[in-house]
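Take a look at subunit A:
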Amino acid sequence: HNGPWTTVKIGTEGAYPPWNGTSASGQLEGAEVDLAMDLCARMSVECVLVAQDWDGIIPALQNGKYDAIMAGMSITSERMEVIDFSQGYATEPASFSTLSSSSVASLGVSGNVNLDLGPSADVDALKAALNGSVVGVQGSTTHENFVRDVLGSSVTLKTYDTQQNLELDLAAGRIDAALSDSGSMEGFIASGNGSDIVFIGPKLGGGQFGPGVGVGLRQSDSDLKDMFNKAINEARADGTLATHFTKWFGKDISM
Partner candidate 1 sequence: MEFIHLLSLGDQGWGDEMLRATMVTIMVSISAMCIGLFVSIFGTIAKLSKNRLIRAIGNTYTTVVRGIPELLVIYLLYFGFNNAVMSIANSLFGYNQYIELPVFLIAALAVGIISGAYSTEVIRGAFLVVPRGQIEAAKSVGMNKFLVFYRVLIPQVLRYALPGLGNVWQLTLKDTALIMVTGLVEIMRQAHIASGSTYSPFTFYMSAAILYLVLTTASSMALNSAENWANKGVKREKA
Partner candidate 2 sequence: MITALKIKNLTKSFGSLDVIKGISLTANQGDVICIIGSSGSGKSTLLRCINLLETPDSGDVWVNEELISMTKNKAGDPCPADYKQVDRIRTKLAMVFQDFNLWTHMTVLQNVIESPIHVQKISKQNAIDRGYDLLKKVGINEKAEQYPSSLSGGQQQRVAIARALAVNPDILLFDEPTSSLDPELVGEVLRVMKSLAKEGRTMIVVTHEMGFAKEVASKVVFLHEGLIEEQGEAKEVFNSPKSERLKQFLASNLEG
């Protein structure tokens, strides 16, 4: 990109509430949408939000369809090979959920696990409980990576194009359990459509899930990365970062 940034296009999915969703008036909405507006104001650039299916969200960034991704995308080493990230702005643990009537529901909820800290008994218990079941995740996410790496062939993996379709199929009983970020699933449970869904096992962080969610950027745009880092620092310092996430998640998941 030549010259100073005046307009920044930001790609998001619009199907991952409360991070980013679509309202009944057809507008994008969610914590990241508010945050994007806030950050752009701080960077003194004009912001345009672009909706993009998750499948193509990284190729479209590389294509130049937009300049940044804010789509609840976790920072991982795998993604770092093809794109760059700003510093993280939020972190939300992942957890498994299931229907309360399901046999795996008896596992119950256990504590927090940081996968960076090595093997955990909670994870082993989870693996044992899920043995032979069908587990759904949104495709090409950290959640998918976790299921592949840790649960491997002990479960049948189903991947979905959106978090919402994953939620629909969990509620419909087509899968035994779903792995997703806790905040999204809490939102679904709270919406009333998934009222018989319960969490099981530990809340997972670190490891495959990476250090948190950040702004995805092209590797060539280091100037834009600096701008975002600076703006995020400011937003964190004056508390607006926390305000945005509290508003949408009902708790502060900012980092």
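What we mean here is this: a residue touches a chain if its C-beta (ideal position, glycine included) is under 8 Å from a C-beta of that chain, and two chains touch if they have at least 3 such contacts; residues count from 1.
Basis for inclusion: all candidates are chains of the complex that A comes from, given by their letters.
None of the values given here were measured: they were computed from a predicted structure.
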{"item": "Touching partner of subunit A in this complex, picked from 1 or 2", "value": "1"}
{"item": "Candidate 1 contact footprint on subunit A (complex, rising order)", "value": "1-2, 14-15, 17, 21-26, 50-53, 55-56, 59-60, 63-65, 162, 164-165, 167-168, 171, 188, 191, 193"}
